[in-house]
Every structure is written in C-alpha cells, then in structure tokens.
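One chain of protein is taken out of this complex; the other chains stay put.
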Amino acid sequence: MSQSTLSIKVEFGGGLELLFSNQRSHKVSLPSHVPTAPPDANTTSEQGKKESGRPADITYLMYWMRDNLLKEREELFIENGTVRPGILVLVNDTDWELEGEGEYVLQDGDEIVFISTLHGG
Amino acid sequence: MSQSTLSIKVEFGGGLELLFSNQRSHKVSLPSHVPTAPPDANTTSEQGKKESGRPADITYLMYWMRDNLLKEREELFIENGTVRPGILVLVNDTDWELEGEGEYVLQDGDEIVFISTLHGG
Amino acid sequence: MASTQELSLEEYRRYGRQMILDNFGLPAQLKLRTSSVIVIGAGGLGCPALQYLVAAGVGTIGIVDHDTVEISNLQRQILHSEEKAGLNKALSAAEALTSINSNIKLITYPHAITPENSASLLEPFDIVLDCTDNPATRYLLSDTCVVLKKPLVSGAAQRFEGQLCTYNYGDGPCYRCLFPKPPRPEFAGSCTELGILGTVTGVIGNLQALEAIKIITGLHEGKPTLLLYSALSTNPFKSVKLRTRRPTCPACGVEGQKFGTIAATDYVAFCGGPRPDWETLGLYEGSNR
Partner (left out) sequence: MASTQELSLEEYRRYGRQMILDNFGLPAQLKLRTSSVIVIGAGGLGCPALQYLVAAGVGTIGIVDHDTVEISNLQRQILHSEEKAGLNKALSAAEALTSINSNIKLITYPHAITPENSASLLEPFDIVLDCTDNPATRYLLSDTCVVLKKPLVSGAAQRFEGQLCTYNYGDGPCYRCLFPKPPRPEFAGSCTELGILGTVTGVIGNLQALEAIKIITGLHEGKPTLLLYSALSTNPFKSVKLRTRRPTCPACGVEGQKFGTIAATDYVAFCGGPRPDWETLGLYEGSNR
C-alpha cells in the first residue's frame, strides 16, 4: 500500500467554518490510502478505519477532518456516516453527487468544499 | 524549432467580443513557436513575423487572433504593437503586467482574457 | 394576446435602455409585461428583488409577507422607511414600488404562506422567488413548486454570506434533491439573530430578480448552478455545477423510485413567528408518496 500523501484544499462555508477554528480555508495533507492501523487510537474513528487500505475518498476525508480539525460538536458535521442534513459537498466546484459522493477518490490538489445551506433572508 | 501547438482558451469581454463574431470564448490552437515563414503572406502581419522562431507569447497571440479571428476594425484591438488603450489583458485571472505583459510565454492550457474597460453607469 | 403585442410610447421610453440590448428588444419586453412573479418575503432579499422586477417591467407581481416593518429592518430592507414602522411589509413594499412603476399590477398578500394556502397562492404565477428566512418555508415552497411545475428562484443570506439557486427549472434539481431532509430544528441555526450585512441581501436579491428576468426573456442558459457568495473573500463568488433532478427525490423523483418521505413536520416553523396548527395537506400526501 502506498505511503504517499495527498495535498487537499478544504474549504468550509455557510457557517460550518465555525466548527473548524473559524477558518474557511484549510490545506491538509492526508494519506493517499486509508491506514490499516490507526496511528492514534484515540483520534481515529470506527468508521474511518472501516475498509482500511482503500484509496482515500471523501468519506475518509470527512472523518479525517473530524479527527484532526473539528473543534466543536461532531453532530453538526457528521450524521449516520455521511455529512449531516443541510450540508452540500463540492468537488472542484461540482456537486459531489456528480462525482460519486462519499466514494469519490481524492486526487492530489483537489479542492473539496463543505457548505451548509443558508436559511436567512 | 518545435512544430508542436498550444491549446489556449481566449476570452473577450467588455464589448471586445463584438469584434470576434460576438463570441466571448474561443478555444484556439496556435504554434508553440512563432513561424519563420508565414504560411499565408496575406494574413500574417509584419509584427507577427518579427523575431520569428521565438516561443509564442501574448504579442504573437494578439496578432494571431487578428489574422485568424478578427472580424472587424483592427484599430479597435491593436494600436502601436500592443492592445489599444482601454484594454486589459489577463493571464489565468491575473493582470498581465504581473506576468511580463506581451512577452509572457504562453503555456499549453492557459486562459488569456482581453477585456475592455467599461464606462457606463 | 392582441393587447399584449404593443407597447405604449411611455413604455418605449421607460424600457428603451434594456430593449436595445442584444436578444432583448420588443419580444422580451412583451414577455416581461405578460408574465407574473410572486415574491415570498418582502425583507432583505425581497426588497431589492422587487425593486428590479418592477423597474424592468414584469407585468404582475405578487408580494407575500405577514410581518410588519420594524426599525431593525431598515439596515437592509430598503423599500421600507421610518414612517412605515408597524405597517405590514407587503403593503409597505407595494406602496414604494408603485411610485417606481405604476404600470405594474401589484397583488399583496399580507399574511403568511402555509401548507394550507401555498398551492392556491403560487398557482396563478409563472415564477416563484424564495426570499424567506426559515427552513420550513423553504421546504414548503420547493415542494409546492414541484407539484405546480414552477421554477423557484431561491436566495438566502446570513452573516457575510449568500447563496443563490434556481430550483425545479429545466432538468435541474429541486431543493429536496440537494437536501432531502431538513436539518434537525436544534441545529438549523438557532433563531437567535445571526446577523446580516445589508449589501449581502442586496446582491443576492438583485441576482434573484435577474434570474427571473432571464427565465422570462429566454436569456437563461438552463444549466443548474448554485452561486456561493462570501462578501469578505478576495474571490467572493463561486459558481458550482449542480446535479440534475434526482430520480429518488421524495419530491420531484420518478414514481416508484422515490426514497424517503416528506414529513408534515418539515413545514413546522423551527422557531419564531406564528405556529398554526399545521397539518400536511392532501396535495402533498397524494402526490409525493
């Protein structure tokens, strides 16, 4: 299994950035494949370990973000193994539904946006 | 000298598109180096031939556009060997002044925008 | 249609600057005059949207708002004024709009949109603008527009951010295709005031009017996109390519492939405002399950 890492640009919007140090843009480096053994049992989730060895996909990124960068309540980001209702994910400016949703395999240099739908007017 | 071609996305805005078939976006293929002998003496300018053999730069692109795509009055596009006053050139969303202006050497896949400054309100 | 084929001299003068645009002309102006748009919410988004719809000559415009003008609205709701404090917003807006363009037929609905009245309210209009401020009404408008087969131009704004999307248009998605179920009420941004910059609602409301004008005049490309606006960013706008209609969407999906249900509770106001004794309308039950 490859030991290489991917460099991914992650952006948050619609208020989600408040969960991530109030920072809209993050440059993250994460393993190109889901690690077999968690480097730190405390910070790696059950779901993130599942199917270890597979290429890193958006589902893995989501758990990786939770484990490494989430500052506040997890339930505002993840629900039932995917993003919580009201969050849209974008892969390089395209709706993730057109790219395979959580199973989209990350490419080095990808820009992934997690955006919460706004309700105000 | 290389025989290869560059694929360039050219966009016009601010009314300049009216000179180019009223089409804002053009995909053009042009030689990666300025040809030594004009393929067609009628359509290749003196200025375009100057320093033939050099890598294709924005100045060459400007003359290439004039010779191949300009439908109307040249003086609305070119003046004294550069774009006429009131036109700004953008290289991949950056002011061409930061990229060397007319001497910027084109890279395959570049997006070059020619935009006329607007005056209305 | 006979009477719709001509413009008065006053109309030529008034709309001349847009009629000389490419692909506009008399045909587009006549389309605007014979079309109708209903704007739900005469607040931060509705005010600028209404201004530009009225100015451009959309013939019939409905305005729905149950709320009254407060001094705290004036920081962004630029159709209202100090002397209108306490007046219903739909009526206040209509008064301001009449002085801009008295040719327009304005129909005011100074009450809330509810599951009971939404279908009859929207039915007479060609296009619906969602200028509301809560998730419950957003789902209600989307589901109703799906049933009535009307495009829904949806704007939203909060803090320094805005979003714009035209739902249920062409083969584009409805709101539920993107967001099948509402966020849990306790997460939906509490109704404590989140704060909003006036120009953010201004930009999004303007763009909502433009979407409607583009649809009416045939200038809309029809590709489903979501525009994200972040007022403080150096690169403030991002245009995102969206999915087409989802066959499994509980609202607009294909019969037999639909997944999930539309709950009556989706339309329960999460907080604030009047809470009527909601019940799911037969209309939605019948057509969506």
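A, B and C label the chains in the order they appear, each numbered from 1.
One rule holds in what follows: a contact is a pair of C-beta atoms (placed from the backbone, for glycine too) under 8 Å apart; a residue touches a chain by one contact, two chains touch by 3 or more.
The model shown is predicted, which means the values in this text are computed figures rather than measured ones.
Touch, as defined at the top, links the missing chain to these shown chains in the whole complex: B, C.
From the options B:Gly14, B:Pro31, B:Pro55 or B:Gly102, the residue with contact to the unseen chain in the full assembly is B:Gly14.
Taking the complete complex into account, C:Gln51 is the one of C:Gln51, C:Asn88 or C:Thr132 that touches the chain left out. In the complete assembly, the contact with the undisplayed chain comes from B:Leu88, out of B:Val28, B:Leu69 or B:Leu88.
For subunit B, the residues in touch with the chain missing from this view are 13-15, 24, 75-76, 84-86, 88, 90, 93-95, 97-98, 113, 115, 117-121.
Although one chain is hidden here, its contacts on subunit C can still be listed: residues 10, 13-22, 24, 48, 51-52, 55-57, 71-72, 74-76, 78, 80-83, 99-102, 159-160, 193-200, 202-203, 206-207, 209-210, 213-214, 219, 221, 223, 225, 227, 231-232, 234-237, 239.
As a working rule, only the chains that are shown with their structure count from here on.
With centres defined as mean CA coordinates, subunit B is found 42 Å away from subunit A. Looking at subunit B, one finds that none of its residues touch two or more other chains.
Taken residue by residue, subunit C touches two or more other chains at no position, since every residue touches fewer.
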